[in-house]
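Here the complex is missing a single protein chain, while all its other protein chains stay put.
Here is chain A:
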Amino acid sequence: MARLVRSWILLLILQSFLVSIAFGSKEVEEFSEALLLKPLPDRKVLAHFHFENRAPPSNSHGRHHHLFPKAISQLVQKFRVKEMELSFTQGRWNHEHWGGFDPLSSMNAKPVGVELWAVFDVPLSQVDTSWKNLTHALSGLFCASINFLESSTSYAAPTWGFGTNSDKLRYGSLPREAVCTENLTPWLKLLPCRDKDGISALMNRPSVYRGFYHSQRLHLSTVESGQEGLGSGIVLEQTLTVVLQPDTTSVERNTQPSWSLNSLFGRKVVGRCVLAKSSNVYLQLEGLSGHELKNVDSEIEAHKLWKNADFELSLKPDRVLREISSFLFIFDIEKSSDSEPFDLGLTWKRPSKWLCQLAPLHASRFLMGSGNERGAIAILLKETESQEKLNLTNGRCTIKVNIFQIFPWYVKVYYHTLQIFVDQQKKTDSEVLKKINVSPSTDKVSSGMMEMMLELPCEVKSAAISIEYDKGFLHIDEYPPDANQGFDIPSALISFPDHHASLDFKEELGNSPLLSKFKEKSSVRSYTEVLLVPLTTPDFSMPYNVITITCTIFALYFGSLLNVIRRRIGEEERFLKSQGKKKGGLKQLLSRFIAKIRGRPIEESSSSSELQSSVLSSKLIFKIILVAGAAAAWQYFSTDK
């Protein structure tokens, strides 16, 4: 038996070897890993892990893959996904200090919770079905409640406001989803080396989750081969962006904290993932003083770059790339090993300050009004000290702003109340509003969506958009368990279609997927805060009251119904007539008691009955006294012990 198995294994190995030889000339599946480190102006460090996995278009592989995760390729094949992005985020991206204009922030600054969008390659009528199935599949794959996006009240179909123009696009987000290691582990499973080797080995869970911002992203797109008979290739891009606070030992408050990979993550890189085609570590330094930008050709100058009066790197970079306002140091981790681990460190010597590139306008969103009845949502755009602003159209300098916003149905937005203020002057819609697309919500069926394009003058100081809404009532079983927390309105997406974030390197890049990604032109985008709307909530802790009220109503209803059905008034009267003379003892007693209180003798009573009843009542009083005495005695003796 064992021999048989061994021979099978041998055969398999041989086969795979043959296959790889046979297709060696063609494109093969590629995997690359990279880590970008970037000190931030507010004494924090950003670490951006980037993994790219490419499956070339081919039909000969069939369902087999060498490196590419099977789960993802099955997902793509099954649901005909053309492009998809899924992100899990915890914490808020600080646009003021961490930048808003570079490709890193506009791609990786994501809204809190889960965000998912996907473009499908199916007929229009099947898009919703594919979306629903996809959410369930992803939910299982990533251990998250993405399946809540299945409900038609939680997703929308943006047309142009989201950036991708397609009618087969669906977008949804879950602001309340908590992100934890259980989401990271399945994400890591998609990597060929998992977190066992290479750069991903740095992902020590406590240090990753101790960060101020944490966003894991999965982006996949299919590449059409263009050839007949060939299927489409898939590019899977996985990124993890964390913002960490290095442990500060220096007393000086002005100097930036020094750090090393070991101090940030508690681990070192001990070698690359052998399956990766390239594995690099990049260090981006922004806003270095100008004198260093002059001449970096000679070896001495290059040496000066990484070891100078301001800072010092612990390792010599393999290459240095220059951008307009920043430097990129490239390190290859191929040489590192167990005995000589790769532990990049940065030591600051002098206090230094710099500013990030900011988005043209800073967006914030908040709720207005009070009470449980109505309110308003306001989006406030404020000018920033952004460098790049000029964009001339028709001789006038303008900034184009796209706003994309989903409203859950219980926030009943009145679109006619849209008001736009530019520099504290109320503007009519035609003055600033270029385009608007609104799809109103339907109660309990679909969510509302608003896409609008504003064209603001470049010298704008502030712009405000406000829109009023009524708060809806939910059915009792539609409330979540923590209804008293309030309900979330997902983040709005603010994008600047005419502003493109890209890093413009002077040197040749080589084939680094991360850098080519950064070189691509992408529009600047930022997400606003999630809002919390307190809605009226029923008092869930009062089922008792409900039960009692229901029981009372039932009793009343059945009681009167029974009376109506059962009682015959005529019969009763006849019965009373016949019973007139001989009353029940208790009834007589009651009437006597009442008469006594009223202080009048009973009209129809005879002398004999009076005598009898007086005896009866004295007997009764005696009885009552006896019982009360017994009760008191029992109480006294029983509690005395």
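Keep in mind that, in the parts below, a contact is a pair of C-beta atoms (placed from the backbone, for glycine too) under 8 Å apart; a residue touches a chain by one contact, two chains touch by 3 or more; residues count from 1.
Basically, contacts and distances are computed from a predicted model.
Participant: Which one, "Glutamyl-tRNA(Gln) amidotransferase subunit B, mitochondrial", "Gryzun, putative trafficking through golgi-domain-containing protein", "Glycosylphosphatidylinositol anchor attachment 1 protein" or "Bardet-Biedl syndrome 10", is the UniProt name for the chain you do not see?
Facilitator: "Glycosylphosphatidylinositol anchor attachment 1 protein"
Participant: Check each of A:Gln90, A:Ser105, A:Thr239 or A:Ser495 against the chain that is not shown and name the one that touches it.
Facilitator: Selected residue, touching the omitted chain: A:Gln90.
Participant: Can you say which of A:Phe148, A:Trp354 or A:Phe421 touches the chain missing from this structure?
Facilitator: A:Phe421
Participant: Could you tell me which of A:Leu358, A:Val413 or A:Val530 touches the chain that is not displayed?
Facilitator: Final answer for the missing-chain contact: A:Val530.
Participant: Considering the complete complex, identify which of A:Pro69, A:Pro158 or A:Pro175 is in touch with the unshown chain.
Facilitator: Only one listed residue reaches the unshown chain, and that is A:Pro175.
Participant: Go through chain A and note every residue touching the omitted chain.
Facilitator: Touching the chain left out of view, chain A contributes residues 42, 90-92, 94, 112-113, 175, 210-212, 214, 364, 366-372, 378, 382, 419, 421, 424-426, 461-462, 464, 466, 482-486, 488, 529-532, 534, 537, 541, 573, 576-577, 580, 594, 597-598, 635-636, 639.
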